[in-house]
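Note that this complex is displayed minus one protein chain, with the remaining chains in position.
And then chain A:
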Amino acid sequence: MKRYGKVTALAGVDLVVPQGTVLSLLGPNGAGKTTTVRILTTLLEPDEGSATVAGVDVLREPRQVRRRIGLSGQYAAVDEHLTGFENLDMVGRLYHLGRRRSRERARELLELFRLTEAGDRPAKTYSGGMRRRLDLAGALVAEPPVLFLDEPTTGLDPRSRMDMWDLLSQMVRGGTTLLLTTQYLEEAERLADDIAVIDHGRVIARGTADQLKDQVGGERIEVVVTEDAGVEAARAALQAIAVGEVVVERHSRRLVAPVSGGAACLVEALRRLDSAGVGILDAGLRRPTMDDVFLSLTGRPAEEDVEGGQGSPGAVPGGPPAQRRIDLDQDASTGMRR
């Protein structure tokens, strides 16, 4: 539990991440993701509760924890005046890798993150995506067994985001234990084994992406037809490929069909609607977003929450006593305590 004055930033976060797996902390702005990451990376002391990372107690042996982790914070912590190489070399020296190894490692990482060419330019000449990659490289310098990435793709353009996802999935295959925070369900789904949905400082749901989506209702096709007369025909056409009941909103001539199978379903649906002679105004495949997850979990949209949400349904005051534990463990034999 962590309070800032009257604001309770964290109220109940109880997590165990087995070695070599990826947990994604999914939540809107102000949910408490960064606070959680800061506590686990020894930057912040919780007011109550405990946490272990790689078997080491965060409060009792912070320095031992720091040896075992890599952190890439929410805002790229890159020194703009140093070159990419100098940034990584400095981090290596501060991890005590030694002069030679630090240099070697810096070059390796620049290569891995496709920054070799820019490596000897000051980082202030880098694009947002390049800075992010450099920051991430900084987290990997000491090849730490446990890695924390706080919103690694927020603020990136779609192309850089895809790039980053590719890089991250490569890394994850290497067997690193990773805690990743994000505001995007899609990102959590792509990268994580497990997702914890966090809201108002509390974990409100936990499961795989599929489990969460099932809870929300999975993906669906939405169609708006041009004439009232087409609605019935469209309903029949969609029902044939839907995995559940097709919902019809008559006044707006809108139909929503739950499906599973992605874009192929949409193609099939359009083909069927076309051969049924239904005029279509709009059609699309809708995947559940974090908004949908929130709507279904909390009954309200995931709004940005500056004041810590006094008064809203998920607000904290009067919540259960928070004696919470977080275990982030790379060593499964000592780590899995439940």
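Note that contacts are C-beta pairs under 8 Å (C-beta built on N, C-alpha and C of every residue); 3 or more make two chains touch, one makes a residue touch a chain; residues count from 1.
Please note the rule applied: contacts and distances are computed from a predicted model.
**Q** What is the protein name, per UniProt, of the chain that does not appear here: "Transport permease protein", "Electron transfer flavoprotein subunit beta", "Ferredoxin" or "Cell division protein FtsX"?
**A** Answer from the record: the omitted chain is "Transport permease protein".
**Q** Using the document's definition of touch, tell me which of A:R67, A:R206, A:R254 or A:R287 contacts the absent chain.
**A** Here the residue in touch with the unshown chain is A:R67.
**Q** Of A:V16, A:L59 or A:A77, which one is in contact with the hidden chain?
**A** Checking each option in A:V16, A:L59 or A:A77, the one touching the absent chain turns out to be A:A77.
**Q** Which of A:P122, A:G207, A:G244 or A:P258 touches the chain that is not shown?
**A** If we include the chain that is not displayed, A:P122 is the one touching it.
**Q** Where does chain A touch the missing chain, residue by residue?
**A** Considering the whole complex, chain A reaches the absent chain at 38, 41-44, 63, 66-67, 69, 71, 73-82, 86, 90-91, 93-96, 122, 138.
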